[in-house]
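Right, one structure below, let's go through it.
Every protein chain of the complex appears in place save one, which is left out.
Moving on, here comes chain A:
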Amino acid sequence: MATLNVSVVAADHEVWSGDAEMVVARTVEGQIGILAGHEPMLAILAGGEVRITLPGGEKLTADADGGFLSVDGDMVQIVASQAQLV
């Protein structure tokens, strides 16, 4: 199964990047889950957590307050001025 290439970016450094199976985030419109092959999208995050499921099934949680999410091909970028892994 195809994987997503995810990067979590903060203002002064790249917090995390790697392959993932699924990304779940909450946008201003509601919760959204992204799998490989998602259509290109730009969404404003409504704060809170972004959950990243790694190919092994392991789960990562990132805190990205007041940022945005962009999906382009299988590249997912979670961008926020303050972001860190929890």
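Basically, a contact is a pair of C-beta atoms (placed from the backbone, for glycine too) under 8 Å apart; a residue touches a chain by one contact, two chains touch by 3 or more; residues count from 1.
To be clear about the criterion, contacts and distances are computed from a predicted model.
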Chain not displayed: protein name in its UniProt record ("Nickel import system ATP-binding protein NikD", "ATP synthase gamma chain", "ABC-type quaternary amine transporter" or "Cytochrome bc1 complex cytochrome c subunit"): "ATP synthase gamma chain"
Touching residues (missing chain, whole complex) on chain A: 7, 9-14, 27-29, 32, 39-44, 67-68, 70, 72-73, 77, 79, 81
